[in-house]
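One structure is given below, represented as structure tokens, and several questions about it will come after.
All protein chains of the complex are present and in place, except for one that has been dropped.
After this line comes chain A, so read on.
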């Protein structure tokens, strides 16, 4: 009996090896030499007698999963997520709201009313597709171009605009540049400018959640194709895999890192190809297709809660400029931008899908856009009237308790302002 089990185990093993060899495209001539497997601790691999270097063409290109076509038609009905009407409408309205906010805040930066802004044009599908597949308790680590996720979660336009103005109602107390949002209440970790630093942090947070008894939360970490070149990205992938963390690494591959096209960012098959190399379950999706993103994230969340990290590469196109400090026509053709605006807009795709379902029409659209615009304009007018926080907030929160050295500096500044207040814009700041 024991012998038979042994034999069947050997057979099973050789079958597994055969299957693995067929599934890669390295085609080692393993059967010529008996197909023996090495005992090197670093890799359980077969020996071959033919020397063959692998390159980026050694593997099939990772396909892009999509659910709808550009007309909002479901391609394979089995893949329709059949999301309920309320959720679908929330997804769509969030996209419209985001797009209107982007338009108005971008313009307000051009007029000098806020110092800086970054739009989300072309990537709204990634935001709402992923946000709708997560629990609101899942922890979000973002890069900076994920505001749709925050809106979907319930952060208000008021909160976002207050941050951009740095007024006293900004929970960040006006310390960071615009678009560096964060909300403890909505489980959105405050954004920082250094790229990819949030990635190993997301993995650490996921490890902490994993250790909570009966954990039902995961972490999602958003990053761009450029940030994926940082050392922290490699650290994050490798730590996530070796430490079995419940984390979804969500790459927004929009083709550009400021002016740098992906051809100058990497030579492999995008970011997705790095996932399997590090032992991470990986999928590539059409980021302009909110339903495809939703399906991928929903499945990824199940895997993550089983402590299997997942990498998702959502393909998209950065329709807007990198930021208000950038004119992207200096490094890419206008026709290219227009193609993605007109033909592959994630907002348009979801609208067509909703219209086919009978959930949406031209009137609803008109009203939704108007409401979204009015909300932003009204909020901006209110935000502009609010003063900035008291200057002493500049010295708070460095440490949990203010050390004596910093108290001394606060006293110095206080005395200075008593004598020279006329040289400072004190009237724009709160008083005691």
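Criterion: a contact is a pair of C-beta atoms (placed from the backbone, for glycine too) under 8 Å apart; a residue touches a chain by one contact, two chains touch by 3 or more; residues count from 1.
The definition used in the following text is that contacts and distances are computed from a predicted model.
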Practice task
Given the options "Ras-related protein Rab-14", "Nuclear transcription factor Y subunit B-4", "BolA-like protein 2" or "2-oxoisovalerate dehydrogenase subunit beta, mitochondrial", say which is the protein name UniProt records for the missing chain.
Solution key: "2-oxoisovalerate dehydrogenase subunit beta, mitochondrial"
Practice task
Among A:102, A:123, A:146 or A:232, choose the residue that contacts the chain missing from this document, as touch is defined above.
Solution key: A:232
Handout entry: Residue among A:78, A:211 or A:385 touching the omitted chain
Key = A:211
Exercise for the section: Out of A:125, A:148 or A:182, point to the residue that touches the absent chain in the complete complex. Expected result: A:182
Fill in the blank from the handout: Answer key for A:139, A:272 or A:337 versus the chain not shown reads A:139
Exercise for the section: Mind listing the chain A residues that contact the chain we can't see here? Expected result: 139, 141, 170-173, 175-176, 180, 182-184, 189-190, 192, 194, 197, 199-209, 211, 219, 231-232, 234-236, 238-239, 242-243, 396-400, 403-406
